[in-house]
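Got a structure here, written out as structure tokens. Questions coming.
Heads up, one of the protein chains got dropped from this complex, but the rest are sitting where they should.
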Amino acid sequence: MKIPVTITVNGKKHETEVEPRTLLVHFLRENLAMTGTHVGCDTSSCGACTVLLDGKALKSCTMLAIQADGREVTTIEGMAQDDKLHPIQQGFHEKHGLQCGFCTPGMVMTAADLLANNPKPSETEIRHALEGNFCRCTGYHNIVESIQHAAHAMNG
Amino acid sequence: MTFIGKSVKRVEDKRFLTGKGRYTDDIKLPGMTHAVIIRSPHAHARILNVNTSKAEALPGVVKIFTGKDVAELNGVPCGWQVDFKNGDTMKEPPHKLMVADKTRHVGDAVAMIIAETYAIAKDAADMVVVDYDEMKAAINMREAIKPGAPLVHDDVPNNICFDWELGSDKAEVDAAMAASHHVTTLEFINQRVIPNAIEPRSAIGHYDTANDRYTLYTSSQNPHLIRLLLCAFVLGLPEHRVRVVSPDVGGGFGSKIFHYTEEALVVWASNQIKRPIKWTAERRESFMTDAHGRDHVTKAEMGFDADGKMTALRVKTLANMGAYLSTFAPCVPTWLHGTLLQGLYTTPKVHVDVTAVFTHTTAVDAYRGAGRPEATYLLERLIDTAALEMKMDPAELRYKNFIPAFDGVKQEGYTTQVALQYDSGNYEPVLKRALEMVGYADFRKEQEQARKDGRLLGIGFSTYVEACGIAPSAVVGALGARAGLFESAHVRVQPTGKVSVYTGAHSHGQGHETTFAQIVADKFGIPLEDVILEHGDSDSVAFGMGTYGSRSLAVGGSAIVKSIEKVIEKGTKIAAHLLEAAETDIEFAEGKWTVKGSDKSVGFGDVSLTAYVPHNYPEGLEPGLDFSSFYDPANFTYPFGAHIAVVEIDKETGKVDLKRFVAVDDVGNVINPMIVDGQIHGGVAQGIGQALFEGAIYDEDGQLVNGTYMDYTMPRADDLPMFEVDRTVTPCPHNPLGVKGAGEAGCIGSTPAVANAVMDALSPYGIFDLEMPLTPERVWTAMQNSDAVV
Partner (left out) sequence: MIPTQVEYHRPKTIAEALELLQKFGEDAKILAGGHSLIPAMKLRLSTPAQLIDIANIPDLTGIDDEGDHIVIWAGAKHGEIASSYTIKEHLNMVAEAAGMIGDVQVRNFGTIGGSLAHADPAADWPAVMIAADATFVIASTSGERKVAAADFFQGLFMTDLNEGEILTQIHIPKPPAGTKSTYEKFVQPASRFAIVGCAAMSDPDCNVRVAFAGVSSKPFRDTGIEEALAGDMTASSIEAAANKAAEGVSVMSDHFASEKYRRHIAKVYAKRALMKLV
């Protein structure tokens, strides 16, 4: 039943076996015990499970682990380097872009995709980019400011 | 070294930002099994048969329980009692952990599958066959109370849980209303909304056979109360052998206050199978089983004299309880709604009448604001409507009726017609500031021009007062609460002068780990990083009443202050001994005890160490520097504010574009402005959600039509503007911090402001009232049906 896969997560290669039906998010949470990626819905709507796959934002609940075979996944656990927060994480800290923290990993990963493609996004562009990520705590105001802060820190 | 009043960055952020938060579903215990609950697809049906044999045979299935297996167990209790007008006790039908006889809402639990993995449990669930005999359901409240309507509980006639009234003498209110120069009447539905914390509820039950101890991990706002209810009412477990842990919790908004059946089920079942069991809701389960909010059908009338002074308010409301009484459900439409109907106005006569109704729908309970948003919506919609009808300016109409300023110290608190005494209030400045921020005079000119250009601009106001910091115990007890509503705090100064604080409040986004540490660091004059806050674990925190009703800082923070004061008092004794001075000659400031008028002093660390290494120590004084306190406040606290929304409506589609949102709130003293602003933002967004987007839709069979994120509109980033917020400060006179509460304010003020703005924009059409949510179709249809030529 199980099929061998090789998935690189945050730079570390994992060679293992999975049931084909295993969702990437379950693979991360259950098989690798990386619980920073969250599940908030059943309909690929909320974005709490967002990770980067080969650098692009992906809802990891909407891909089977086996589809990520041979590819590179970056999760929230891979953002900070040597205990130093990534500028996006730092932006969320500076601008109080998180409250309960549940949507935060997905928000940070989506912001990473945005800023990779659009280093100086406008408020409207940021709000559009966050279309696939729900936050019930912040009203998004401080998330927008957090991403602006990060954009400034990363690109001046 | 001052931290109070500063926007200190949150100390809890790092773990959340690096993916190291620890939510219930992140926890994996050795030998843990996984539960999936089979839920009724019918709102009202007799259960004829539950066939689990095929599922039981599936390899990996550990055990299956059905409603019959828990029939002898108690159900989950209701924590608040409201009596009928005639003195009879409210109807309180049992809410079993799973049902064996009949289902009373879509999502009612019928069976629980426990398996080695979640996937196997899901597969097994598909193999269980339940035969139902579907019956007609009571969904609409107006229909449900009619004779002959289907009954939710056979022994509850007409589905009426209780009726209740409060306020001035009814005959006097009627007379004042009849004598009024103008009466504005609104009949409306304050629609049911679904809380939707982004973390779905989750619970892990673990019975430890070797030590005869139970542990429940649960995504709750309220771990200690859950333990009390679980032990004393549901399972009869010995409380000292039960530990309840609420680790990181991904948002609550009220929905995680209550004791849910799944919590009791996993604890009970884990003793049956002697293994830990995890259950985590799928989002569609959250939609069906998290307690919903609001759901009132209301008729409200407000009388005015010729000058626009309010003369009387009369309110009649049907409040939906859903199929079962959730933990605090009866209190929401009564003591949290009726008591707020004075608003910030001098209305001399107020009467409210509430009938609570059972329906075949998900239970309704407190949702951010709980009762106060419903009261505020009613009042503020009445005022803006009255202003339109009487052709008066809505801001002026409010100024005319505001209660004059009172600080609760020099001037007494304000006693309302509906059982409260407001602690302090100064209402004009918040509205004045909000009008200034929005540029009111200029807006009216812009609006006039826009109308000439065929554009529909609107402005809406809302001024509110709310009651939070829910307590004191004696008062709420008299009103029907079956629990105290104090808070506890334990401050433990370690020998090295580092401080551990244990609070019974629970943080699920509110930033207690920062705000509370700011208070402690400030009062002790020590660095912020020398303070750590623990919460959410009944093994480390002696007792707690949890977080809801914007109470954590006002009640929990005050309890911490009490313990701080005890530490300083004892420290003074130790310092006096060390400094060889009289206690009365010692003062404590900036982290050291000093002999008044001298440079002789001893530091916080030295005193701490001495307390635990008491070689040179005051005679008769106990060692240690470790105090717990319970704080039961003298009154609720009463924040207030003014919110203004500006909208533009697309004439062709009816779509409402929220262009600006201004909020000026007075939440008393502020410990951390950044966190308070964040609370306001979040509350405002949820209130806007109710006004424009959200609302549960049940069909006549009781199916939740919009029970997924593909159908239920959550406000998203591109639906909302940047919020413009400011504050005034009117301290609370009765707690040591002078704080009031900020968690719900945004959600209370914003909904009517947005609705009023839409009505203002539509006023050229003669449209004064529309049901929420104000969806494009609703707005467009109203414009279509108008005879006005615009």
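As written, the chain order gives the labels A and B, with residue 1 at the start of each chain.
One rule holds for everything that comes next: a residue touches a chain if its C-beta (ideal position, glycine included) is under 8 Å from a C-beta of that chain, and two chains touch if they have at least 3 such contacts.
Please read these numbers as outputs of a predicted model, since none were measured by experiment.
Between the chain not shown and the residues B:D101, B:D126 or B:E187, the one that touches is B:D126.
For chain B, the residues touching the chain absent from view are 118-119, 122-123, 126, 282-283, 652-653, 693, 697, 705-706, 709-714, 719, 775-777, 780-781. One chain is missing from the display, and on chain A it is touched by residues 1, 3, 19-23, 26, 39, 42-45, 47, 50, 53, 56-59, 61-64, 66-67, 69, 110, 113-114, 129, 131-133.
Please note the rule applied: only the chains that are shown with their structure count from here on.
Centroids of chain A and chain B (each the mean of its C-alpha atoms) stand 29 Å apart. Of all the residues in chain B, the ones that touch chain A in their complex are 9-10, 12-23, 25-26, 28, 119, 196-200, 248-251, 253, 282-284, 508-511, 674-675, 677-678, 681-686, 708-710, 714-718, 720, 722-723, 746. Considering their complex, residues 19, 21, 29, 33-43, 45-46, 48, 75-77, 79-80, 85, 89, 92-94, 96, 98-105, 108, 123-124, 126-128, 130-131, 133-144 of chain A touch chain B.
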